[in-house]
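Let's turn to subunit A:
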Amino acid sequence: MSPFLFWIFALLTVIFGAAVVVNRNPVASALSLVVSFLGLSALFMSLDAYFVGIIQVLVYAGAVMVLFLFIIMLLNLRTEEERRINWLASAGGVAVALALLIQIFLVISRFEPARKTFPPLPGSSIDDVRNIGALLFSSYNLPFQIVGVLVLVATIGVVLLSKREPRS
Partner candidate 1 sequence: MAITVPRPKLSWRERLYLPAIVAGLAITFKHFTNMLLGRTKVTMQYPEQKWDANLPDHYRGAPALVRDADGRVRCVACQLCEFICPPRAIKIIPGEIPSTDRFAKVEKYPEEFDIDMIRCIFCGMCEEVCPEQAIFLRKDYAITGFTRADMVHDKEKLLEIGGVMHGVVLKWNEKK
Partner candidate 2 sequence: MDSFFIITSLLKIVGILFVVILPMVSYAVYAERRVSAFIQDRLGPNRVGPAGLFQPIADMFKLLLKEDFTPRAANTFYYWLAPCLAVMPAIITIAVVPFGSTLFGIPMVIADVNVGILFVFAIASLGVYGIVIGGWASNSKYPFLGGIRSSAQMLSYELSLGLAVVPVFLVVGSLRLTSVVGYQIEHGWFIAPFIGDLANPWKWLLAIPMIISFLVFMIAMFAETNRLPFDLPEAEQELAGGYNTEYSSMKFALYFLGEYAAMITGSGVIVTLFFGGWHFPGIPDGSHGWIFGLINIAVFFAKVAIMIFFFMWVRWTLPRFRYDQLMRLGWLFFFEIALVNIFIVAVILTFARP
């Protein structure tokens, strides 16, 4: 993938990711997150991870964010009214986040392989779906089953949680 496209999608991801945090309107936040995820999916595909990239769109943009929007609209969460901002707490939060960012910067700059480019792949059309599937059902069979049980438990939990208590 050309650097030009990489930077476009990287900027898209980061800017809309920041918009999630900055926006006061929850719907705008959710939509920014969708765009950010789409950019991220493009980055995945630039790493020849087509399956992961498309699953990202399918699960996050297609299902999770629709759920978010559904809840936002159902609860009718409007733009938050301007509350008195606790400047000290906000500054603290920003400072911690910035510290984390600087830390990550430093780690990456010290990390030797980070300056290397990606090695070339043998063919342009590798079947990553088949490879991931084979791995999933052989080496990671047990975790896969456990995740299945987890999703089942989550489903039951969600049904129980969102069930209205009968008015007595």
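These made the cut because all candidates are chains of the complex that A comes from, given by their letters.
Convention: contacts are C-beta pairs under 8 Å (C-beta built on N, C-alpha and C of every residue); 3 or more make two chains touch, one makes a residue touch a chain; residues count from 1.
The shown structure was predicted, so the numbers you read here are calculated from the model rather than taken from an experiment.
Candidate 2 is the one, among 1 or 2, that touches subunit A in this complex.
The touching residues of subunit A, when paired with candidate 2 in their complex, are 27, 31, 34, 50-51, 54-55, 57-58, 61-63, 66-67, 69-70, 73-74, 125, 127-130.
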